[in-house]
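Excluded from the complex is one protein chain; the other protein chains are retained at their positions.
Chain nomenclature is as follows: A, B and C, assigned in order of appearance, with residue numbering initiated at 1 for each chain independently.
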Amino acid sequence: MTVKAKTSPKMAVQIGPLKLKNPVMTASGTFGYGEEYAGYIDLNNLGAIVVKGLSLKPRLGNPPPRIMETTGGMLNAVGLQNVGVDAFIDEKLPFLRKCDVAVIANIYGETYDDYKKVAQRLSAAKGVHALEVNISCPNVKNGGLSFGADPKIAAKVTSIVKNETSLPVIVKLTPNVTDITSIALAVEKAGADAVSLINTLTGMSVDLKTRRPHLKNITGGLSGPAIKPVALRMVWQVVQKVSVPVIGIGGIMTAEDALEFLIVGAKAVQIGTANFVNPRATMEILAGIKDYLIDSKIKDVNELIGTFQP
Amino acid sequence: MTVKAKTSPKMAVQIGPLKLKNPVMTASGTFGYGEEYAGYIDLNNLGAIVVKGLSLKPRLGNPPPRIMETTGGMLNAVGLQNVGVDAFIDEKLPFLRKCDVAVIANIYGETYDDYKKVAQRLSAAKGVHALEVNISCPNVKNGGLSFGADPKIAAKVTSIVKNETSLPVIVKLTPNVTDITSIALAVEKAGADAVSLINTLTGMSVDLKTRRPHLKNITGGLSGPAIKPVALRMVWQVVQKVSVPVIGIGGIMTAEDALEFLIVGAKAVQIGTANFVNPRATMEILAGIKDYLIDSKIKDVNELIGTFQP
Amino acid sequence: MAGNIYIGEVLENEEVQENCFLMKLRTAPSFDNPVPGQFVMIRIAGLNDPFLSRPISIYSFSRNEIFCTIDLLYRVVGKGTQILAGLIEGSQVEINGPLGNGFDTTSVRKNIVFISGGIGIAPLSMLIESLSSKSEISSSQMIMYPGFQSISAVVGLEKVDRLCSDMNVCTDDGTVGEKGFVTQIFKKDIRQFKPEDTSIFACGPRGMMKALAEVLNKSKFICQVSLEERMACGTGACMGCAVAIKDKEGAMSYKRVCSDGPVFDLNDIIWD
Partner (left out) sequence: MAGNIYIGEVLENEEVQENCFLMKLRTAPSFDNPVPGQFVMIRIAGLNDPFLSRPISIYSFSRNEIFCTIDLLYRVVGKGTQILAGLIEGSQVEINGPLGNGFDTTSVRKNIVFISGGIGIAPLSMLIESLSSKSEISSSQMIMYPGFQSISAVVGLEKVDRLCSDMNVCTDDGTVGEKGFVTQIFKKDIRQFKPEDTSIFACGPRGMMKALAEVLNKSKFICQVSLEERMACGTGACMGCAVAIKDKEGAMSYKRVCSDGPVFDLNDIIWD
């Protein structure tokens, strides 16, 4: 057996104008505002922290029950409970500013104007490195579907945010659509610096004792390893169509899962639900990616990205 | 404790013009032509048998590997390998005709004309009780999407089949769409006697050793309990919109799963992937539904259907 | 008192009562000393079915120089607890803990009343042990009302029995102790306790807590209750375990059972 020289491979990746130490970031809504996991891992070792979705005003969120386990995943209908953009800047950002890690603010609005104002305020604050625009949330005005299900509306949100900020803008796509590539192309054209996908698949579950939904909100977002095959397929489809960087999200639990996304062409990955069951998941995934690169004699993670052989 | 009188509840359900002994049927492609499971269960106890998708000509199917396990599910890209409609009628139907069970032929075409001819031949054969029209298959002419992703095309396929047959026509919907209710409404308007949903979600998975897809076909259909929350949500959405019976499919492994579908309003359920891991799944589900009805003092399964309290 | 991830080795896992198990886990000495009312999230590493970790209160805790021992008392109610029950000696589990804010014992009053429903005895047992070890508290101050469905469900009284001066076991069906819901039995005795002089600690199913709130009816009793809610993360990140709470100004907001609780002031809880 030859002893492998464990020279650490280069891990930095570039998401448009945003440079990340490594391709492993956290997914919005699954990592709080960072602090919650500071006791478990060294936040500075993350590629980036994407914080919980921020709205203009603080949001109470949906009444409980909000979560339910499913086979290989979970449903959530948290309803974007968050402190609001101003409290985030005042109370949460100072902690994150002290970390040496890229901070990405996930933003959410009920109207075009909401998106505009949230983007404005975050762009004025110090310590936010990029915006991730969540267009996957249900919008009552649009027939129960979401901003993200219509290419025109998705593009409009994108250009509104782009106009307000000089920060890199990542647009986060919903999987609950017939053709995710058409949405991806639309937001790319509207100026998105990158796209991230997927958000949760809409699902539901019923309590047999009461014949009521397990979630007070009736439906919720399905996340976790159950959705990984769908996420990977969509990422691969989008990678083939757009030229901006694609961030892969959905059911990533292990380094192997993350590697699949990188191989099909994602420049980075976000770890979501995995944090809940294993608060150290991001670090284990990062270590596993490095090991794979070393074993495969690849010196730079960028040389692995997109090497899929269909 | 009072002794429960185990008087068997009434289980018959009506799918439009088609009367079934009970609401538990098998899902196409997961139960062969029935024979494969005759040693495991008494086929006569099923609500119906839906046979493997039939095309006009025999189909070789896709090259292997065709399946891959995922968390809580599996991907398949069998590619509709089947004996063709004529061989089905000659070789497989005689066996099924001897059973006292409703036989539903799942049909598939690459062109409108294919659907027409397959429907014709099956309608002329004795022993087929209904047609289930699979419009969820990729159609190259339609930009890589499927017949089932476009309400107009879905409606056209439906009326073509309706014109050729006096058998009840069930249209099977794909979940890979933004708004499944619009497709359901379109096929209802075009004359469908019932709709069944969901078919598989499109997914993929990558072999890290070779950086090739696990499936030769690259993408495949995701089935199994992983998709159940999505299936249940879609069934509930469709039930609220259409007035024809809805058949629930997707990740049903247990009686509890089946009951969730019935409660949100499915008139019947199809059991798919569960047959693979437990060839007796249908019978266990049927027994479990009966037990639930007895425990809940419900004398007829139809009194349970649609009793969801959102 | 802050959570972290540990490997726990099963030392014992015994069915102490029908469907009720006592699991002794051995873990690293770096495990923080828990406060009564804190809990752990437990799972089998790598297993995706069940998918989420399960929250279980710490029933008892001890340490020596080389390891810590965590006792969990749990009832088998579904898949997750079923799998826990199947673990044999030597099996490994992953534990995240200690988590949450336990009971506040900084200023307990003269009378200390414990009210539990079913397996809700678990965190109270640790609390009673902990209070008993305080020199300023004597067993004569401590009165316990443990409620169970039936005699076959009585569990977790071993340690607390000799620590409380008064044990008022009750069962819904009267098969042992007084017959009736524990909140009703307590209500019969309530005149014995002067509200200003009494601290109440309670843990049990939601229905019991709500009944208790009605019994106390915003009197001057101080009542700390430990709540249960479905959890995903246990660390405050997912916002999944929300409970409606009134703040000082009376405004409603959703607090996290895992990290704002699980112990809350009964008066602050908004019932629906």
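Just so we're on the same page, a contact is a pair of C-beta atoms (placed from the backbone, for glycine too) under 8 Å apart; a residue touches a chain by one contact, two chains touch by 3 or more.
Since we're looking at a predicted model, the values are computed, not measured.
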item	value
Omitted-chain contact residue, chosen from B:G32, B:G84, B:G288 or B:G306	B:G32
Touch with the omitted chain, as defined above, among B:N45, B:N278 or B:N302	B:N278
Candidate in contact with the missing chain, chosen from B:P9, B:G73 or B:P213	B:G73
Residue ranges of chain A at the interface with the undisplayed chain	71-72
Residues from chain C at the interface with the omitted partner, ascending	47-49, 88
Contact set of chain B toward the excluded chain (per top definition)	29-32, 36-37, 39-40, 52, 60-74, 76, 78, 81, 224-225, 253, 273, 275-280
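Basically, only the chains that are shown with their structure count from here on.
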item	value
Gap in Å, rounded to a whole number, between the CA centres of chain C and chain A	36
Two or more partner chains touched - positions in chain B	71-72
Overlap residues in chain C, where contacts from two or more other chains coincide	48-49
